[in-house]
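With one protein chain held back, the other chains of the complex are shown just where they sit.
For reference, chains read A and B in written order, and residue numbers begin at 1 within each chain.
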Amino acid sequence: MFAFFLRRLVTLVPTLVFVSMLIFGLQQLLPGDPAQILAGEDQNPELIAQLREKMNLDKPIPVQYGYWMAGVLQGDLGESARTGQPVLELIMEKLPVTVQLAFMSMLVALIISLPSGIISAVKRDTLIDHGARVFALSGISMPNFWLGIMLILLFSVELGWLPASGYISPFEDLGANLAAMVMPAFVLGNGIAAVLMRHTRSSMLQVLATDYVRTARAKGLRERVVVVKHALRNALTPVITLGALELGTLLSGAVLTEQVFTIPGFGKLIIDAVFNRDYAVVQGVVLITATTYIMLNLLADMAYFVFNPRLRH
Amino acid sequence: MSTTLTAPRAPASEAGPWMRAWRKLRRNRVGMFGLMVVLGFVLMAMLAPWIATHDPIAASWSAIRKAPTAEFWFGTDELGRDVFSRVVWGTRASLLAGVVSVAIALIIGVAIGMAAGFFGGWVDMLISRITDAFLACPFLIMAIALAAFLGPSLTNAMIAIGVSAAPIFVRLTRAQVINIKVEDYIEAARAVGCSPLRIATFHILPNITAPVIVQSTLTIASAIIAEASLSFLGLGQQPPDPSWGSMLNTAKNFMDNAPWMAIWPGLAIFILVLAFNLLGDGLRDALDPRQR
Partner (left out) sequence: MKIRTRAIAGAALLSLVPLIGQAQTLRIGLAEDPDMLDPTMARTFVGRIVFSALCDKLIDVDEKLNIVPQLATSYTWAPDGKALTMKLRSDVTFHDGEKFDAAAVKFNIERHKTLQGSNRSGELRPVTSVDVIDPTTVRLNLNAPFSPLLAALADRAGMMVSPKAAQNNANFAAAPVCSGPFKFVERVAQDRIVFEKYANYWNKDAIHFNRVVYTPIPDATVRLANLRSGQLDFIERVATSDVAKLATEPRFKISKITEVGYQGITINLGKSDKAQANPLGKDNRVREAFELSLDRQGIVQVAMDGEAVAGNQWVPPSSSFYTKSNPVPKRDVAKAKALLQQAGIPNPSFTLMTPTTSDAQKIAQVVQAMAKEAGFDVKIQSTEFATSLNLADKGDFDAYVLAWSGRADPDGNVYSFLACKQPLNYSGYCKPEVDALLNEARSKQNVADRLKAYEQVNKFAQTDNPILYLYHRNWLWAYNAKLTGVREVPDGLPRLTGLKMN
């Protein structure tokens, strides 16, 4: 078990190196001159020259990569070329927001997917099954920015129940914080719900067909007890591990959702930085999120290993 | 006493695996619904010139942002163009975006995945690590960077989405190949002296098509939404040609006073993508050997 963990940890290093090269390369792909766009509308030639020098833009690309990585290994992710704020500080500022959004979205996803997945499995091939599946799939079939704008129009402008945008720290005002996060969490959670529901359903189906469930039924236990006490626990394991992985997917969806709801999380930070050619910010943030995703992957693998003794050899 | 030996006749109901899968799909009502809807949209895309009521790019200064009427079934947009006709013509762009992107992702992904699974060793290790790296980066960021690099256009958006979605197929194919590699018939083929390419094409490929097909329909759904997302950021289909994503992009500025501009293309995306998802689900159930 320990050996397995160690082996997997070792593969982390080359993966992270590739991630750093990938995100660095992607920034280089972006056309245009970052010094130009960062110099603003006046396009002062002196300023542009100074910016090029500061960002090492005239050096060969491998050298630029070297400078960046040297900084990263020392804990310095550079600073935003647009506002001068250190990237690490920016990340720390946005982290609580993104983490809260991710967890709330996951909660929404679980609330939608678990009941519908279980009901779907228990009442397999009936109208309820079909209905639940269509309902869960609706989430993944809608562009989340469209759903977001629709929700804002309904709940903020028409009904006035929820704020249209913005973020207030939960320590400042928990009520306002939750009110602002409900809609974006729903939009994001909706998308993941489908995948989780599909897996809940299929794993429930598998478990319901096993011997020990048949035994429980034969013993005369009520169906509800069979489902909840015996089937659920075993069915949920793969779903939980999958959930951990989807946490990483949340970042892709979050990019546009945060844009629409003006939630100051990582997604919005990355998008704006891409269009402003603020390389350091994009690279720093993606490196951190990719590392987190890979770690979660590792934890999920390990959890699967722990829960499923048949995988150990 | 003579015993007549007759060759055993194949039972009348014995059908090949594809026929069986099709029969199972036919029984799955939800999956069939998805298939019908998809075919409906394909038909709409092909017959667009006859179904559309107006020229989708003909602007009319006097009819800007008009609500739906008998003349303009879905209303008009910010330049006075008929939304219904644009939605109909836009089917082509969105279907293309979905199908072509996935085709690109498929070709790249399956080829690389097969190489990884088949050769194993350091080739596998290298490809796996690189694929992990790709999967760790936010998909949209990769698509944006590639689309910005290639230039804003529908074609480039398709390439960008295709390349960004390839890693999923790499991982899927590799997993399948590793499972199949150890089967007897592969060993036999190797023993007989078939070249790796032959084995790959004739023995492995046919056996991995099932999960790949299922994943493809699901990815088509994501690709259509991805095109909409890229258009939302200004990187997809370019004006004045319509695509549902770019229509949504413009419509978001007029949600308040011309909601029909957003409702119809949004609905179209929703229905088509839902149909692909239902179809994918249905295919998965039909092609799953475990579920009888």
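As a convention for this text, contacts are C-beta pairs under 8 Å (C-beta built on N, C-alpha and C of every residue); 3 or more make two chains touch, one makes a residue touch a chain.
Predicted model only: the values in this text are computed from it and were never measured.
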Out of B:Ile64, B:Ala111 or B:Ala175, which is the one that touches the chain we can't see? B:Ile64
Candidate in contact with the missing chain, chosen from A:Ser138, A:Asn177, A:Gln206 or A:Asn276: A:Asn276
Touching the hidden chain, out of A:Ser156, A:Asn177 or A:Gln206, is A:Ser156
For chain B, which residues touch the unseen chain? 59, 61, 64-65, 78-80, 148, 151-153, 233-235, 238-240, 250, 252-258
Tell me, which residues in chain A touch the chain that this view leaves out? 30-34, 36-47, 50-51, 54, 80, 82-85, 90, 93, 149, 152-153, 156-157, 160, 163-167, 259-262, 264, 268-269, 272, 275-277
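Everything that follows uses one rule, which is that only the chains that are shown with their structure count from here on.
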Residues of chain A that touch chain B when the two form their complex: 11, 14-16, 18-19, 21-23, 26-27, 29-31, 130, 133-134, 137-138, 140-143, 145-146, 149-150, 153, 157, 194, 198, 248, 251-252, 255-256, 267, 270-271, 274, 282, 286, 289-291, 293-294, 297
Which positions of chain B touch chain A when the two form their complex? 29-30, 129-130, 132-142, 144-146, 148-149, 151, 221, 225, 228-229, 232-233, 245, 248, 252, 255-256, 259, 262, 266, 269-271, 273-274, 277-278, 281
